[in-house]
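A single protein chain has been omitted; all remaining protein chains appear in their positions.
And now, chain A:
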Amino acid sequence: MKNLLTIGFLIYCYTFNFAQNNIKTDTLLPIKMQEVIIIGKKAQLFEKQTKVLTTLDDYLQKSAKVGMIKRGAYAWEPTLNSMSTERTLITIDGMRIFGACTDKMDPITSYVEVSNLSEATVCSGQEGSCFGNTIGGSIDLKRNNTVFGAKNWNFNINSGFETNNKQKIIGSSIQYQDSLFYFDTDFMLRDAENYKAGKHQEILFSQFKKVNFSSTSGFKIDKNKHIEASLIYDKATNVGYPALPMDVSIAEAIITSLKYEYSPLNKKINHWETKLYYNTIMHKMDDTKRPFVPIHMDMPGWSKTFGFYSKLNFKQNQHHFLLNINSFYNTSLAEMTMYPANPNENPMFMLTWPDVLTAYHGAFLEDSYFLNCHSNVKFSASLGNHANTVQSTFGLNSLQIFYPNMTAKSNRVLKSFAGNYNYFKNHIQFGFGVAYGERAPSVTEAYGFYLFNSFENYDNIGNPNLKNESSFEGNFFFEFKKEKIALQLNSSYFHIANYIVGKPNPALVPMTIGATGVKIYSALDYATIFNVSLQTEYKFSKYVKSNIQLVYSRGKDFMNINLPFISPIRYSTSILYTKNRFLSELSIQGNTKQVHFGAIYGEDKTPDYALLHANVGYKFTMPQAKVILKLGVENLLDAYYSTYSDWNNVPRQGRNCYINTVFSF
């Protein structure tokens, strides 16, 4: 009898859960793990931004997980959970793209514009391994998502001006949709002169100019399938990098893709998209505009990537699966030519990236399982094969100077696993997870040849014998939300084995004039990185709300030596007043003193700073058109400062007044 009752109860539970899940899954899943940063230029969301035409870097920086390493006014290098390019995965709509600069002056984010994108999805740690291997996490930049619908045209004209660096911004977009076809095209131009740090100090070689064009068009083939073609062309010219000994004469990217999408395919498979993509990047560093250089040099680089992915969302009972099969082929080639003072002497030439082919084939599977209506567990795993081939004999010979037994090919198998538990009920949500992930060394880490790092002041040589870096990760979040108050605590801890860093080799003599020495990439036993962030929002009234963000990170190696580019306590707080079409905001943002600096990596103590920003916005509505006007001042008190993440302590922008207007009809 008792058993019968139990069974009956179980059946009841089951049906109950099932019903609950059906309801749940039809809406968005309340799984709070990834963070979405809204970038889109499109109407409503866009209007809420304080500085609509700011750079993508600025948008990303709003995330508590994202930091920015700055080498100048342009192309900041995003860090995620205090980890930079090699340990993170940045994709554009799932496409793998690799920068063509050996000095990381062209992160992927520098080849897109805010006008190309609708949002950025920031995933922490192995949550972000859907499109490839990562340690720190991933940022997927999502293109504008136009949909089929009633016939409609939409035009936008954007313009902006910033006083500090006389930056002129002009852009336009045209969007069309009907029930069978859509296209979305936009153009943006930025032209900036040198910026001034606080106290009117001009920072030489901080100018830049950027032109960006993008186009997306889709055709509906059938009720549930459509095809989409997309193109981004981006060209930056005359870009100064005040923190580096070299500038960039041109950086050009062509990013193309073709997507085939079913949604839904059938009852089980609610989404299936397959994308084929190709992108090519050319990046030319030179120092011809610098007045005093020991020797003039050119450092061009090329990166080409061809790939595909096929992503499938399907469900089976309470399981929600996500399967992604992906492949890419990338070739990275970079040269360095130095011109001796004596014009009769031959130029000095070397391959700094020896035309390395990286072929990756992998699969990722995620299963989100609803335990009941208040909780779910999520498991994911990925397996990939990562093969490198040094295609240039010249390059292979060069590296064999250091590694006589090195062969052109190497192969690695990369794995990752993750498990999460999430609970959500009423006002409370929390979750925790553990994960394991691996990554292969980057082209620079494995095959770089005399790459000068001006921060550490060392020449760096790659090491093809490096082991995979592997990370054990634990994460936790807690969120509380009520009408007036919202509070979110996020924390992650990484234990990274075979942590790859450059290690000085006193036996080697640097090639770069003035360099301290030569570092060979090698692995530390392990390093640990801990991040915690707290974000709160409080609504004082219908019109007034306030935000506070607090972030703390700590990174050190197995000998307790500090890692570089780890943020001290950083905070920002703002008070926002919105009423009808008017919006105003006052914000304070700052860092405490950075005491845990990585001296062996060239870091020094960075003093604390605090900045005050203010802005107002107003939306004018006319019968046929709409104008958004934003005015603001950044660094109102004209503070002279630099942060822990400023390359060679180059000071940041002083007081800057800006105006952004968006005219749409």
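By definition in this document, a residue touches a chain if its C-beta (ideal position, glycine included) is under 8 Å from a C-beta of that chain, and two chains touch if they have at least 3 such contacts; residues count from 1.
The working rule: contacts and distances are computed from a predicted model.
A.B. asks: Of the options "Nodulation protein NoeA", "Dihydroorotase", "Acyl-CoA dehydrogenase family protein" or "YtkA-like protein", which is the UniProt protein name for the chain that has been left out of view?
C.D. replies: Checked against "Nodulation protein NoeA", "Dihydroorotase", "Acyl-CoA dehydrogenase family protein" or "YtkA-like protein": the hidden chain maps to "YtkA-like protein".
A.B. asks: Which residue among A:L189, A:M282 or A:M350 touches the omitted chain?
C.D. replies: A:M350
A.B. asks: Across the whole complex, list the residues on chain A that are touched by the chain not included here.
C.D. replies: These residues of chain A touch the chain that is not shown: 294-295, 336, 338, 340-342, 345-351, 394, 397-398, 400-402, 404, 449-450, 507-514.
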